[in-house]
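The complex is shown incomplete by one protein chain, all other protein chains being positioned as in the whole.
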Amino acid sequence: MIRSELTEKILDVKREKDLSWKAIAEAIGGYNQIFITTALLGDMPLPCPQAAKAAELFGLTKSEEKMLTEIPMRGRETIMPPQDPTLYRFYEAMLIFGPAMKETLHEEFGDGIMSAIDYVVKMEREPDPAGDRVKITMSGKFLPYKYHEPKDGAQASGARQV
Amino acid sequence: MIRSELTEKILDVKREKDLSWKAIAEAIGGYNQIFITTALLGDMPLPCPQAAKAAELFGLTKSEEKMLTEIPMRGRETIMPPQDPTLYRFYEAMLIFGPAMKETLHEEFGDGIMSAIDYVVKMEREPDPAGDRVKITMSGKFLPYKYHEPKDGAQASGARQV
Amino acid sequence: MIRSELTEKILDVKREKDLSWKAIAEAIGGYNQIFITTALLGDMPLPCPQAAKAAELFGLTKSEEKMLTEIPMRGRETIMPPQDPTLYRFYEAMLIFGPAMKETLHEEFGDGIMSAIDYVVKMEREPDPAGDRVKITMSGKFLPYKYHEPKDGAQASGARQV
Amino acid sequence: MIRSELTEKILDVKREKDLSWKAIAEAIGGYNQIFITTALLGDMPLPCPQAAKAAELFGLTKSEEKMLTEIPMRGRETIMPPQDPTLYRFYEAMLIFGPAMKETLHEEFGDGIMSAIDYVVKMEREPDPAGDRVKITMSGKFLPYKYHEPKDGAQASGARQV
Amino acid sequence: MIRSELTEKILDVKREKDLSWKAIAEAIGGYNQIFITTALLGDMPLPCPQAAKAAELFGLTKSEEKMLTEIPMRGRETIMPPQDPTLYRFYEAMLIFGPAMKETLHEEFGDGIMSAIDYVVKMEREPDPAGDRVKITMSGKFLPYKYHEPKDGAQASGARQV
Amino acid sequence: MIRSELTEKILDVKREKDLSWKAIAEAIGGYNQIFITTALLGDMPLPCPQAAKAAELFGLTKSEEKMLTEIPMRGRETIMPPQDPTLYRFYEAMLIFGPAMKETLHEEFGDGIMSAIDYVVKMEREPDPAGDRVKITMSGKFLPYKYHEPKDGAQASGARQV
Amino acid sequence: MIRSELTEKILDVKREKDLSWKAIAEAIGGYNQIFITTALLGDMPLPCPQAAKAAELFGLTKSEEKMLTEIPMRGRETIMPPQDPTLYRFYEAMLIFGPAMKETLHEEFGDGIMSAIDYVVKMEREPDPAGDRVKITMSGKFLPYKYHEPKDGAQASGARQV
Amino acid sequence: MIRSELTEKILDVKREKDLSWKAIAEAIGGYNQIFITTALLGDMPLPCPQAAKAAELFGLTKSEEKMLTEIPMRGRETIMPPQDPTLYRFYEAMLIFGPAMKETLHEEFGDGIMSAIDYVVKMEREPDPAGDRVKITMSGKFLPYKYHEPKDGAQASGARQV
Amino acid sequence: MIRSELTEKILDVKREKDLSWKAIAEAIGGYNQIFITTALLGDMPLPCPQAAKAAELFGLTKSEEKMLTEIPMRGRETIMPPQDPTLYRFYEAMLIFGPAMKETLHEEFGDGIMSAIDYVVKMEREPDPAGDRVKITMSGKFLPYKYHEPKDGAQASGARQV
Partner (left out) sequence: MIRSELTEKILDVKREKDLSWKAIAEAIGGYNQIFITTALLGDMPLPCPQAAKAAELFGLTKSEEKMLTEIPMRGRETIMPPQDPTLYRFYEAMLIFGPAMKETLHEEFGDGIMSAIDYVVKMEREPDPAGDRVKITMSGKFLPYKYHEPKDGAQASGARQV
């Protein structure tokens, strides 16, 4: 069994039972909807209690339940650059604003990155008379570049002192 | 003169005068720092009053000032997928969480996209005892897919009624 | 079940029953032929009433009918650049005339894009003694670039005042 | 001298003299704005009378004027897939609706293509209370596929009898 | 059923019955061997009478026979650049001599292309004491570029007057 | 000096002196126009007598004349797949008809290739009341695949006995 | 049946019967081991007598035996650039030494290529106290470039007179 | 001035003065040789004291010294996959052993990554009678995946409890 | 049977039996965990005794056991550049530090490479109060470039004398 077959089975059950991701996330519990959706689509492992609930909800075998807890080879099914317009807009925003976000990040925090691992993303509706807006909030730990083996006790990383 | 040469000149002056992007954005005024940085890096036009201030700040010719107001061929200088680690992390977050963000967006809003055009991005520091975090907030208008030429007055787009 | 398998089934029935897209679009109703064809090829969802008619026409299961209403991962089956000559000509027209269309758009409307989401396309025959012509009409909403957070009430987007 | 250097010079003069493409097209005359813009950007030759007027307008040498009349190696400067959002939307419309446009074309005209050579494109503003729209009209000759060397006098191409 | 499966079936029967393409083309009749071979490999439709003969020859079902008459998504199975040496030589000839062929075409015919649609290709043996030669003859209609909307009656396309 | 700079100089003189490729080929002599054009565009060497005539015609230095006689790194300036429509049609004809040409070649000649080295290409105008046609004739030596080290005297290559 | 499935079957039998390529080449006979291995991996046809022996050895059906004699679409299964280290080293040697081999070839033989068609490759063990070496000997016919249609009897190809 | 020009200047001086990277790293001080080399090649910023020493050593202007302290767009000059054999071997080791290293990492540490930011690399000679060996030691912080917004206090990341 | 199917079967049994790679490596014995994991994932052969133990552990057939001992086409299943974040970090470290590692290697050892074949990799946990670290140690033989056929007895390779 490979991961994409399990994803296909889960989507089949979701369709048969007419489940929304919101209802699924609530039934499984413990984590937010984007995390649980990412896991069921095959790019995150589910912790054991959540996998058990998912197995119940989707009628999975023991082996399938276990596969849900395994750390996957992530990004296997995603085509880059995206050909889907919804995904492409996220990609484009990074393509156009990425360089300025990099400059801003470095000026505020020093040399380093915003982690995509210690990272949380949320999506909300922003009511607006001119048409509602999508609000995405991403919070990622700043990780300063380590400058290799400074021989004295001075500043050893790219982080800006604040 | 091509746009990347003007960018190079601006960065040379920024270096000579020891300017920060924050100071530049304040001197130019009217728009936030990410927008102004994007414009000076060549991926956005500056409105005329801002271009005039930029010309003064960077000692540009009339022709260079005018070029700053022109709508550029965007994304010309950006390599995708990014080889720079700071940019790559933004890209990776979209690669891993993009499919779940797409599902969540569709479930909440219906069929459509989050605009990358009617779009605002902000970056803030989130103090955290375990290490400060980067908080990015993106707000983009939801654009429902238009379903072509419905012949009656019924729902004509992919937007979910709320 | 994955979407491309459903497309294959639909095309099999279309072949067996000797249906044209025009007849299919009329039987399903409510939307124009290009929209319905795009949906049956897997790049658009069908609204529920149309999916019900499609299910009847093609003899689909309840689950397949439901899949037709799901918002798909678009563009999954399309190879770019196209190797099919008919598709390539559409692509080439954009490759050659795209830059001038961009200039014209910006000069007429200001900074922004022609939406590919709030977008309708039609195809007609243009009789011509020198050989009939294909006429394609595309109508897409102009979306002005939002300039981030202007601090005063002045022009906040790339749209040209008309 | 290579073509992209001449384009750069033309854009420099356009900037210095504060010319719009509309004004340029009117000054040069004889052809529509998209054709003339495409030619000045380096993807079409200008007929001699138009090249003479362009030379006068932009202060070109005899050799540069002659280069404007040469049939160029087209598409040399365009990056595909486009990274510029305005160009990308044109590309995406073809990516998403192209397969259905192909089906519709074949059903209406038979086997063949819509020419991208015997082809005219126009762009207009479509006033709309919900926000003005961009209307693009493309007219291309239908070219039926020739079926190789039929030995009798029967239908020798893919064109549908009408 | 997808087209490549039908191609596979046809090749299986060809192998079982020990048929040559020449014999197949003669049995099917009406068109030359390269056209019929291209159609059976999946890149051209067969007209109905030919499809009927092909169905008889290969023992196809009604549905398979109908698929042979459908206009296919061409080029789906061909890898570019070719990794097969025989195909690569055709590709290489275009890579090396293409630019000079373009110059010669433009000098003789004016601005335009040699159609790959209204196009016939033939292959013959050229006996030669130093080793026989392959002679390929391609005949394609010259299609002059249409220059957009000339406002007077003068030369409206790139074709050279002869 | 690199080869593309010499090509640029030659094209500059061609433009200044208003020379056609036909006139150039006649002035240089000894070989046909496509060969001489290919050489001057940088993908073939010119034999010494021809290089001497080219040097006279274009006013080249001794060193530039010598460069014309050097065997070049071919194909350096050509982008594949072509973005120029005229080149693309040649490419597309090979993409669509290549597989059938391969089958036909093998059936007629056996296992091997049509040489792109011992190869001559000609282009002619084919007058046609429905619009003149471009006729390309390519003649290439058939090269049978050598089957490695047959141990007896039997057929040692893929060539078909005729 | 497609060629890669036949390859898989052959490798299955090879594994079951514990055959070496050397033993297989000896059992099939007539050609050297690299040729026979290439054929069984799907990139060369086997002459009929060899195919018959292969069929016996591997227990193939008549149809499978016939497929072995068909000229294949070569290179279909090979990924380039190679990700396998053994293949990569062959590739890298050509990447690094190729340009000098080209210069040496041209200086010794004139303008042309070393055929990869009329070509034999052998591999041997070269005992060496510092570690045995692999010795590969490739012999390919020199094919001089044909210079198109010289009008007199002078040197008509790129071959150097020796 | 762009970064690659500064790198070129530094390498010119290094050549003129016959400096080794080891001597350079000692002269500049404070950090190890791989860090300082990476910085001078343009992929790391130098802290100010080190930049001052580098400026003295290489005879840089104030502006060039400042550029050395700027956080660069990393990876701009590196071609991937590498065509240089020394770099390719590092790449290949990750290609072949990467998947097992991923499995080992997850089994030992849980779900997460080995940081390439909080990361130190060292290279040493390992004397060996069979030929000296290169020893590379990489130390990177383990970063556990954050599982989004667990609602209770339970395990909130992919890290394994130890 | 192809190798990836065997890998899938092994992973299925690993999941069913709830085995860790550590336990598997111990059960199979003789080699370290990264080697055995790489082999079971399909990128290394297992020596016969280890394959026998693996067959017992995973319930493999004789043929599957034999396949485990075959030298595979390595790297077949790995996508480069990696889309999995854990793999990407290994790749990125080489992308950013590779050029300096190359310089350091050459300065210490002379001209050559660090072998990826005579190569051992180990991974360990490095406890650290600021968060545990991953320590990777790679040891590869230095292979000096052979300089071709020096005619005298002088230094014949790129290795530095030490």
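In this document, chain identifiers A, B, C, D, E, F, G, H and I correspond to the written order of the chains, with residue numbering beginning at 1 in each.
Quick note on the criterion: a residue touches a chain if its C-beta (ideal position, glycine included) is under 8 Å from a C-beta of that chain, and two chains touch if they have at least 3 such contacts.
In this text, all values refer to a predicted model and were calculated from it rather than measured experimentally.
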- Which of F:Asn32, F:Thr78 or F:Thr104 sits in contact with the chain that's absent? F:Thr78
- Pick out the residues on chain I that sit against the missing chain. 29-32, 34-35, 44-45, 47, 71, 73, 99, 102, 106, 111-113, 115, 117-122, 143-152, 154-155, 157-158
- Note on the structure: For chain H, residues touching the missing partner are 8, 12, 15-16, 18, 79, 82-86
- Interface with the unshown chain - residue positions in chain E: 81, 83, 85, 88, 92, 95-96
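Going forward, only the chains that are shown with their structure count from here on.
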- Message: Since chain D and chain F are copies of the same chain sequence, what is the angle of the rotation superposing the Cα atoms of one on the other, rounded to the nearest 5°?
- Response: 70
- Item | Between chain H and chain E, distance of the C-alpha-averaged centres to the nearest whole Å | 53
- Intercentroid distance (Cα basis), chain I paired with chain E, Å: 47
- Message: Quick check: what residues of chain I touch more than one other chain, meaning two or more?
- Response: 74-75, 78, 80-87, 92, 95-96, 116
- Item | All chain pairs that touch each other | A-B, A-C, A-D, A-H, A-I, B-C, B-D, B-H, B-I, C-D, C-E, C-F, D-E, D-F, E-F, E-G, F-G, G-H, G-I, H-I
